[in-house]
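Of the protein chains in this complex, all but one are displayed in their positions.
The letters A and B name the chains in turn, as written, and every chain counts its residues from 1.
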Amino acid sequence: MIRARVPYFMRSRPYMAVTDALISRIRRPVRRGRRRMCVMFLENCWYVAAWSGEIGRALFERQICGESILLYRTAAGDPVALGNVCPHRFAPLSVGKLIGDEVQCGYHGFRFGTSGACVRSPLADGVIPAKMRVKRYAVVERYGMIWLWLGDPDVADESAIPNFACNDDPGFRRIEGLMEVGANYELISDNLLDLTHAEFVHEGILDSEALTKSKLETAQSGTTVWSNRWAHDGVAPPAWAAAFDDYADNVDHWAYMRWDPPGNLLLDVGVTPVGKTRGEGVWLYGCDLLTPKDATTTWYFWSFVRNYKVDDPAVDAMWRAAIEVAFVGQDKPILEQQQRMMGQRTLDDMGPVMASADVAATRARRIMKKLIAEKDAMPQPGSEAPLELLGRNVATRLPVQPVV
Amino acid sequence: MIRARVPYFMRSRPYMAVTDALISRIRRPVRRGRRRMCVMFLENCWYVAAWSGEIGRALFERQICGESILLYRTAAGDPVALGNVCPHRFAPLSVGKLIGDEVQCGYHGFRFGTSGACVRSPLADGVIPAKMRVKRYAVVERYGMIWLWLGDPDVADESAIPNFACNDDPGFRRIEGLMEVGANYELISDNLLDLTHAEFVHEGILDSEALTKSKLETAQSGTTVWSNRWAHDGVAPPAWAAAFDDYADNVDHWAYMRWDPPGNLLLDVGVTPVGKTRGEGVWLYGCDLLTPKDATTTWYFWSFVRNYKVDDPAVDAMWRAAIEVAFVGQDKPILEQQQRMMGQRTLDDMGPVMASADVAATRARRIMKKLIAEKDAMPQPGSEAPLELLGRNVATRLPVQPVV
Partner (left out) sequence: MIRARVPYFMRSRPYMAVTDALISRIRRPVRRGRRRMCVMFLENCWYVAAWSGEIGRALFERQICGESILLYRTAAGDPVALGNVCPHRFAPLSVGKLIGDEVQCGYHGFRFGTSGACVRSPLADGVIPAKMRVKRYAVVERYGMIWLWLGDPDVADESAIPNFACNDDPGFRRIEGLMEVGANYELISDNLLDLTHAEFVHEGILDSEALTKSKLETAQSGTTVWSNRWAHDGVAPPAWAAAFDDYADNVDHWAYMRWDPPGNLLLDVGVTPVGKTRGEGVWLYGCDLLTPKDATTTWYFWSFVRNYKVDDPAVDAMWRAAIEVAFVGQDKPILEQQQRMMGQRTLDDMGPVMASADVAATRARRIMKKLIAEKDAMPQPGSEAPLELLGRNVATRLPVQPVV
């Protein structure tokens, strides 16, 4: 083991501190045999539909919350999202043609504009029936991603997009990816809001008994939930030791997870020498954007954003490899096995037994239930303070203090 | 481009002309979420079960309208169709043995005759229970195909088989095939009854803007529907130009489609120099026989029948290649994508927006609904005049006149 050199970076300030709130046990529902899963998706909220780089001047189909959605860019580069089902005879518009900024159906040639309205009939009579239109989705390109509002585009509220400014901060280095996971998106939120799983799922790479044993602080502001842990004076997870120039002594290790509906999470995570400030350690942001494909499949957009060694491709490669092992090789299988055990049943159908580490996940699920049940409800992201405060060159000592 | 020579053939006379009838909009049904498809098949009608050459002295299973059917020929060569599910313990008879003209179940050896009745017990007691019989289907071999009456064989009416005499006219040359398509059969009827799709789906091979823009004439006689177009003075579709000895000038191009329930279609199609008679052009019959395998899969029997260059294998090859591109490479994918978008929902469930080109398809669907709803109803094919009149060496000028 090489003795660790002191690292090169970074900053902090009081972040997403938390007061804990007791979450009472979810009542175990009476089970009456297996029944078909009935998953309702939240409509009035933002889903990540794609990484910016995925969408261009080709027609692109992505299924989101069971809906087939057509994505493309206008000649001016603006992203467009339309219902992908032609209202005439239901061919997918995505197998048609992009002509200028309009989409021509590949079956009988009706043509649709960016508003979703039919703008041209191929027939001699030229008649365009009034109902010949597809749904238009509000889209916003921000933080390197295309955000899509699933519900009524006229009530889409850009201010409800959670802050992932780290993602396109020019001083940071981002690596990103997309993984299709055969599990309901809330199972993945649960996973991320309870990082004690790392000790068992990510053995040999991200495991930390100190983190499992650390105090969990949960807080809510608006519809934003934080689930924060700091583990004082413990063995560094192997990938973090490697990232920290093969640091061999004990470290302070923190993991602050922010969740916004329906499943958009930001992780602030790192290690620093015991008792030192964050700025003397290494840390990064992990963005975990969970978009349901359908009730039991999820588009898992992830990015790792760091501001140390931003120009070192070896660090890119090290984190890519770690993600490959941890996400694809460990989280994905356990999530898919979990879904297999649940079959078409929801978590409530199954009647989970709760432990203290479930408090943040349970709160997030409760917020989702409330939003879905309440007509016209939509997410209200909480204070942006943490991200604003955590600019570069801010050094904060651990533990950070509650801000909520 | 080689300048077109004047061709060798053919004939005509007033054909399946049409009076148009306004078909009012199909009412959009109230949708209440996704539900399981509930497709009813018409029982009292003829389905093509197989090409004649497919059925011999081997036991052959084909699923038709969700029923597993056993097909074979007697020693005398007569086709037989029986229910394929053994009434004893439900093994498929098709995995048994043909012994003489009888079928022995491959599980416990009960033996069934061509009437469907059990004729032999393998057991010592020799007892044949009265209910030990399978359904017998009426079958007729005609036009190179085995036609099967799905309903009560005692009311099977041979005169209700639509006329496909072209198919086994010794003066014609036929190429034939079978394609399994993952789409409901009525979606394929829709496709064939609205040939404007050629411009978009069959680009580069059968596309014709002139055809899309041409007048559609629709007529009904009995339960037969015609959907006819002639396109005056337009660019020949590429495959037709090639077929017409690389004719490079504009042509008159016609496509007359005849539909009979449940999905048996005949296409009279061709090109001729502008203003000339059909006899001075090239044309052929396309037979499209659509037999449901189940609610979302179709056996698509097709033949192309021509009376020009009947002995030229290069022309066979040219049309086979065109079909490979057009049917397998273009129609099948768009139909299967369409079905994918619809999932388990019917067209009515989806609430299609209608355009003027849908008039014939809509009428055909309406006839199917009526036949299925009315007890004991069965198809009544309309006048056979067109096919009788269109013998060889009949030259007709376009457009042909209405005969209905």
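Please note the rule applied: a contact is a pair of C-beta atoms (placed from the backbone, for glycine too) under 8 Å apart; a residue touches a chain by one contact, two chains touch by 3 or more.
From a predicted model like this one, the values you see are computed outputs, not experimental measurements.
Only one of the listed residues, A:A130, A:A314 or A:V353, touches the absent chain: A:V353. By the touch criterion stated above, the residues of chain B touching the omitted chain are 68, 84-85, 87-92, 95-96, 104-110, 121-125, 127, 129, 131-132.
Residues of chain A that touch the chain left out of the display are 28, 187, 190, 194, 196-197, 199-201, 212-215, 333-334, 337-338, 340-342, 347, 350, 352-357.
Basically, only the chains that are shown with their structure count from here on.
Work out the mean CA point of chain A and of chain B, and you get 50 Å between them.
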